[in-house]
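Note sheet for the following structure.
A protein chain is absent from this complex, but the other protein chains hold their places.
Showing chain A:
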Amino acid sequence: MALVSLTNVTKTYPAAERGGAPVVAVDDVSLDIEPGDVYGIIGYSGAGKSTLVRLVNALEPATSGRITVDGRDLTEMPERELRGIRLGIGMIFQQFNLFGSKTVWDNIAYPLRVAGASRAEIAARVAELLEFVGLADKARNFPDQLSGGQKQRVGIARALATSPRLLLADEATSALDPETTQEVLALLKRVNREFGVTIIVITHEMDVIQSIATKVAVMDGGRVIEHGDVFEVFSSPRNPSSQRFVATVVKGIPSPAELAVLRERHQGRIVTISFRDGDVSQASVFLELAAAGLEFELVYGGINDIQGRAFGHLTLAIRGADAAIDAALSRIASRVDVTEVD
């Protein structure tokens, strides 16, 4: 059974101005998140990702639709009961949101106090978590004495304090430099593997999805426009707007401006061939072109690695008789995706 299940969930905010149209932040979203998943939700800012994740721990009530967490329906639940649900869901934030007036130790102890844990339980659990995130020596420090990466590690320890089954990460690495981002992602990976915590990762960064997510949903304008296995969605996006989105983060797809430059510099027809790991070798495609007596050169391209599987896009400028090119391309197109750029 899915750990988190959203069915036709919509969230509307009243219009900012009198008489304006209400703002639809999340539009008819249905998603199932299975236990053990690291589920990435990617999209541009304003796509509704952050609102969506806040519906899952009921920080915001849904306008319509059904949300269940661990089999319990949140939509009709009174606020007091929702607090109990939130205790069992950890959350980390882009700006860390640590309590500045409390020490690292007290930050991590806070959710345990809310849960009504005993003094001894708190002491044991906080010590254990500090050890896990590698900040045992910072227990008595205040958040403003820590670096960004350290702050997020405290945030993670705090979110894990009550041993939740689900962790929500809202742009958790967006305020960090690339190196620290990798550190924090590695820690999240450990959280998923060692404790079996299901993680929902909200991000606009491809890197984050690439390095930790197993599944991904692409959001645009409040809707989930595509979802599934990370490799599938990124290597062959079906929806036009997710293709556009994937193109901005996936290496190897030239932008319209870059295409214009390519066309100016190279003669012949410009064709993008998309490879997916294992499907077809690049060599077989090149041999096909060579066999047809066509002249070609590689003008743009890139290979991406997701979860140990590679996919990529190579853009070629092909010169020769139009008929010969068409024939060769149609033979190739039966095996790999070919997009002619005109």
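Here, contacts are C-beta pairs under 8 Å (C-beta built on N, C-alpha and C of every residue); 3 or more make two chains touch, one makes a residue touch a chain; residues count from 1.
In this section, contacts and distances are computed from a predicted model.
Missing chain, UniProt name from the options "4Fe-4S dicluster protein", "D-methionine transport system permease protein", "ABC-2 family transporter protein" or "diguanylate cyclase": "D-methionine transport system permease protein". Set against the missing chain, the residues A:93, A:234, A:296 or A:311 yield one that touches it, A:93. Residues 57, 59, 80, 83-87, 89-91, 93, 95, 97-102, 110-111, 114-115, 142, 144, 158, 162, 168 of chain A touch the missing chain (whole complex, contact as defined above).
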